[in-house]
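Scroll down for the structure; my scribbles are underneath it.
With one protein chain removed, the remaining protein chains of the complex are shown where they sit.
Lettered A, B and C in written order, each chain numbered from 1.
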Amino acid sequence: MSGAVRKTWSPASEEYQAILGGLRETVGACMQCGTCTASCPNWHAMDVTPRAMWRMIQFGMLDEILASRTFWMCSACYMCTLRCPRGLKLTSAMAALKRLARVDGNAEARRSGAFYEAFMDDVEAHGRVQETGIMQRYFLKRKNPALPLSFLPLGVKMLRKGKIHLPSKGQGGVLMPMFAKAREMEGWT
Amino acid sequence: MSQEFEPTILAFVCNWCTYTAADLAGTSRMVQQPNLRLVRMMCTGMVDPKYIVKSLLSGADGVLVSGCHPGDCHYINGNYKARRRVKLLNEILPQFGIEKERVKLTWVGASEGNEFAATVNNFINEIRELGPMEARSMAVV
Amino acid sequence: MRKQYGALVVGAGIGGIRAALDLAVTGHKVALIDRRPSHGGILAQLDHQFPTDHCGMCRMLPLMSRDSSSQFCLRKGLFHDNIDIYLSTEVGEMEGEPGKYLVSLKRKSTLIDPTKCVSCGLCSEVCPVRVPSEFNAGLTERAAVYLPVPYAIPNHYVIDLDNCQRCWKCHEACPTGAIDFKFEERKDFHILVADRDPELAEFMRGELEEQNFPLHFAASGQEAVDALASDESFGLLMIGMNLNDMDAERLLTRSRELRPDLAVVVMADKGSEGAASDLVMQGAREYLVKPFKGKRFVAWLDKLYMRILSDTTEELEVGAVVLAGGFDCYSPAMDPEGGNDIWAYDHPGVLTAVEFERLMSGTGPTGGMLVRPGDGRPVKRIAWIQCVGSRDAQKNADFCSGICCMFSIKEALLAKRLTGGEVETSIFYMDMRASGKGYQRYRMNAEKEKGVRFVRSRPHTIMPMDDGHTLRLDYLSDAGELLSEEFDMVVLAAGARPPKETDRFALTMGVDLNQWGFVDTQPYSPEKTSKVGVFAAGAFGEPRDISESVIQAGAAAQAASRIIKAYDVLAGIETEPEPEYPDVSREPARTLVALCASCPTLEQAVDIETVSRRMGDVHSVCRVVPVGGACTPQGWKDIEEAALEFKPNRVLIGACMPYAYIPRLKELGRTIGLNPALMDVVDIYTASFNTACGIGDADCKEKAEKEVYSNLSTAVARLQGADPSGPAVTVDVARSALVVGGGLAGMTAAMAIADQGYGVCLVETEEALGGTAMRLHTQLDGSDPRKFMEELIAQVEKHPNIKVFTDSRVVLSRGSAGRFRSAIASPRGVFQLEHGVSVLATGGHEAKVYESGLCVHKTVMTHLALEEQLATGQLDAGAIKSVAMIQCWRNEGEERTFCSKVCCPEMLKNVLNLKQRNPDIDIYVFYRDIMTQGFLETYYTQARQAGAIFIRYDDETAPKVTFGEDHQPVIAGFDPILNRRIEIRPDILSLSSGIEPNDVEELQEVFDVAVDEDGFYQEADFKWRPVDFLKQGVFACGIGLAPRRMDETISSAKAAAQRALRILNAETIARETVVATVRHSLCSLCQACIAACPYGARVLDMDQEKIVVDEILCQGCGSCAAVCPNSATVLTGFHDAPMMSVIDAALEEPA
Partner (left out) sequence: MATTAKIQIDGSGPIPALQGFLRGLLENETLGGIMVPVHLFGKGLPMPTLVTDPEQLSGADPLAPAFPMNSAKLLSRLTRGQSGERIAAVMRPCEIRAFVELVKLNQGSMDDIILVGMDCMGAFDNVAYKQFLGDDEPFEKTMEFYKMSANGGVDIAPACKACEYPAPANADIVIGVAGADLSDHIPVMATSPRGESLLNGLGLPETSAAGRDEALEAMVAKRTATRDEMFERTRAATGTLSDLSEYLSACVNCYNCRVACPVCYCKECVFNTDVFEHKPWQYMGWAKRKGSLKMPTDTVFYHLTRMAHMSMACVGCGQCSNACPNDIPVMELFRTVAARTQESFDYVPGRSLDEAPPLSVFKEDEFQETVSHMV
């Protein structure tokens, strides 16, 4: 990160601006205390700290935000939201970014989001994550035939240790209404 | 020095801080040796050097001047003036064998009852080590 | 008969004390109450206060008529002729209207008779109970019978009935029978139980057998009503909710009708708690849920019985009410998890700020040693975490407590001082709010000179390390790295909260609370609550530091005194004239010595007869009388009788707790016709408590006797030298005021004084009234400052008591408090004026700094100009795309030595205003620390929410301004969060340039007052006398004193007016007992005394060739006497000759 921020607003569509506006509202009151970042269990895996992310939202640097993988690393543990002295809904902001990236993101964003989507789809389908299912979905989404091969050694290892279970019906579909409701609330349908 | 010697200490204490602390030490039942004679002054800034000289010549084995901490003085700066006076006596009296240790200046705040008790007890012990003031056995006033 | 007072002051903390004193010295009777058993509020717990790190609270005591108040450490206690203090007291009910409020006070009994308690502490020693000590913030434990504050006066033990186990051991241990559990009266305490359930009756009969309460049972409501209508005396009515014929509410109503004072308790069934609590609202004392458990029920009833019998009510009629409830400190313990999850509050190394303060205190848990209170481990590294519980929207605290920043710096400095600088101190903060007078310097000194580390970050959690000792803090550096540090101790700068039960209290008093639970106050009148005649003082309306609290208390006192005056409260009540005492200075001293021999402790320690006999031999002692209990009415009568019989001209009483007798000596003086200055009380008990040697030991007895004898004979010698006679020097007060400066402060002060009927000359150098405040067009709270100012100007101009001189200057002012002679130069000529007080309200102005293109480029303006352009429509917010603002902006290299306090709110105002008009404007604010203390914080939050971007800078990253085409500013800055340079090209650049005091060089000379290094007036004492000058009779207020916002300016002006009214309200000012005089025949005119006098009370009269003492200014410190080589200057009561005798007497008995 170097070079002066000359233009602080990124060129983007009106839709972009609307989402950005919402995000700005969410994190506007942030005073950069850093509690969120220091509280984040996945902090080490993020390329941009959450604190810097909110800052970039304030500055309107959406391109750079979407290029980062930070929000994909959010496991929605809500620690930041719980601790934020400003009472900001930070986990929601992370989710909004995920959504934004999925809808309108570039290739990079799609790639980063693939695993996340696969995970959620699998949960929706089975009511829990099934190791085989999720990977299938992930590979499909990535549309990269070489990718499964690269996971082969890991898969074999896990299989040996009994970490991979065969797909089962389990609680299949039990969470579907919840997902539907969420989609409805978020205006996706 | 004789084991029997019990020093007498005269303390000029300021009305606002140290007297309060002395009172606190008393009412808190802190262990205090009965060797202290307290003279309440409005301010250490009004302790005339001749009071101290008089005390030493009249049988006090040590004189304690105690007031507010710097900046605390009810009368703004009396304690600073007291410090110069005690400094002066600390220069004059030792020339005549009256040890510097016999004239002490301390700052003790109103809530420092324990500090006052400890100060006095230490002072008494120190004077006990030092032995009686010569004037005790002299017919001079 | 209701007791009448001018005002009731609720809360005896610093704000309440100040308000009470301000009213009392003005001549109003004040009732000062506090629900705690001690006075002093939080300050009783603090030994050191910023920014001096010392106390000095005693400087608040009256300087004039000193004899009417106590003259000792104010943290110890307070007496004033016009103040009645009620401790352990709350307001029960209040009704009425301004000028005549009828108040009923509930006084909780301490169950210990103060006239009998000698504070020996035996009760506390035997008490088996241990609960956290309030005084030491829970760091130590106390018994259920305890001393609330170790150094308070009067210092009687109190019983905490709630925690009492009823073992009665204290009662047995008390040597003086001071503890009264009302054992004897139990048999006369009839309890009427109205309940259908026969099992309950049986249960109660069985359980209460030992208690001896006569029990009466009524199985129906009617039966109960009949009993109530009978002649039987009842102490308590217990109502069950199961009566067939009458519901509980009806019975309660009937009982209130028949016996309004009878205590009623509701026995609720499980599930009907709601209905029961309604009954409590209707007058029942409390409710108890069935089924009752034996032991607990008996204890509860027994305590209730003791309360009913011991507690009292006091009915008052007061003119006005001042609420000074202060604040409670937030504690992590208030969190659902007790603060253990996030703050590891149960760890011995984690303390709140108040706990740390207690730790540093000599009366604290370690006697002032810096070790961990829980485990005694040494402390090498301490961290302070700011904003714990403040600026926290999640905890309904979207406000800044305003005190914690300075508090933490102070504590860090104290820790440094205590350890000789060894301990490492780090303060973790977000904005360091050092905006008070001198606070910025204090902070710089802490950082640069004393090595206190300031870290701008917020650790979110305290993590105890596995070793069980250290504590880890994780925090984010500016660079975005997560850092970990370990500390031995972490102090939580826990913020302020409204005091407990403020909501209930507000209901009783009929005042509104604001959204954070503090008392709601009005714009431009921060002392006014929603109820007329009820005012908020101190920190009750908003968290404030000492100085601001004291000012706010002054403002509240001013408002209250205005009501008292307007409604002519107490008009009919004559105050007793000061009695004339015979002059005994020519008579040989005859001293009556009365020895209080009531307490067995003394008898055990010394042989009173021996002491009496030897005292009889002391020169001037005419009689020694032993009395049984000097503090009891009988003992006091004995002393009176002895005095009338032996006609002494000196009276010495040997007793315990001398301070407590001071008010009583005045009474005695009246009775026997002797000046109280010729009387003294000496503590003869402390010597007897000395545990250095065992009781019964002969040697020990002798030592104690010597000590008692010495104490008494020293006092006799001192009394011999007492000389209260002398000509009564008084000043006839010229009852009008001179106010210099016609801005907001000057006009407010003038109005406050003029409204009470005194003439005011208001002098303004400009051609029109108004001053700096006229430049404001809007306020953050939405009020209209312009309208307010215009109304104020109109009021001032048409006020019959105010004479306005515009375009004028004061050129001369001579004299002293009560009578000044001044000259005003006006275009119409020079006016001579006699007045009693002067108020300097000369104000300040926006600092003019010609840099960053100000006055060159039309795109650059100050915040004030921006506000004006927006208000007048000169600037169209809709046409602007972006605005940049720079806070704390000064000339390069210019030291930022003080915070102007107004620029941050001003900036927020513009931000919100712009955003409201055009939400799409991009706003960038460069700042160092946002100074939004108190409830202003919420506007900061709003500004951020509205989308303004706040960019922090420091000395190294200060924004640089250049200009492009069309005057467009180009600001090159740096964002520390993104760690990137940023460049902003706004349409408008708005600068905060801060406040500078107006030049007062001339006035300094005219009024003989000083200014500080920044050019603001130098007050007598920043905390305790914030609107006084050292020179009495001259006061300051407004921006001339320190940067202030409008509300604060108004408060300071009202506070100054109240101080001035104290003088104007008196017709004459009388001399004091302890005051310096000059024996001119001895005086060589060396003037050393003039230099030594800290109050400027001495001058050389050139014509008369003598040193003249201004007895009003003289405070009796004796500096002059000590510096005078031949005692030509003497302090009354401390003449050299008697002092020599005192020394002789003290040394007569070698230890």
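Throughout what follows, contacts are C-beta pairs under 8 Å (C-beta built on N, C-alpha and C of every residue); 3 or more make two chains touch, one makes a residue touch a chain.
None of these values were measured; they are calculated from a predicted model.
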{"item": "Omitted chain - touching chains that are shown", "value": "B, C"}
{"item": "Residue of C:Ala393, C:Leu812, C:Ala871 or C:Cys1083 touching the missing chain in the full complex", "value": "C:Cys1083"}
{"item": "Chain not shown, touching residues in chain C", "value": "619, 1081-1088, 1091-1092, 1105, 1123, 1125-1128, 1135-1137, 1140-1141, 1144, 1148"}
{"item": "Hidden partner chain, residues of chain B it touches", "value": "49-50, 53-54, 57, 59, 70-71, 77, 80-81, 83-93, 95-98, 104-107, 114-115, 118-119, 122-123, 133-135, 137-141"}
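We take it that only the chains that are shown with their structure count from here on.
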{"item": "Separation of mean Cα positions, chain B and chain A [Å, integer]", "value": "74"}
{"item": "Multi-partner residues of chain B (each touching 2 or more other chains)", "value": "none"}
{"item": "Residue ranges of chain B in contact with chain C within the complex", "value": "6-10, 15-17, 19-21, 23-24, 26-29, 31-39, 41-43, 45-51, 54-55, 58-60, 68-78, 81, 85, 109-115, 136"}
{"item": "Residue numbers on chain C that touch chain B, as the complex places them", "value": "47, 52-56, 58-59, 71-73, 75-76, 119, 121, 150-151, 155, 361-363, 367-368, 657, 659, 683, 686-687, 689-692, 703-704, 706-707, 710-711, 714, 1030, 1074, 1092, 1094-1095, 1115-1119, 1121-1123, 1127, 1131, 1134, 1136, 1139-1140, 1142-1144, 1146-1147, 1150-1151"}
{"item": "Complex interface listing, chain A residues touching chain C", "value": "1-6, 8-9, 24-25, 28-35, 37-39, 43, 49, 51-52, 55-56, 58-59, 83-87"}
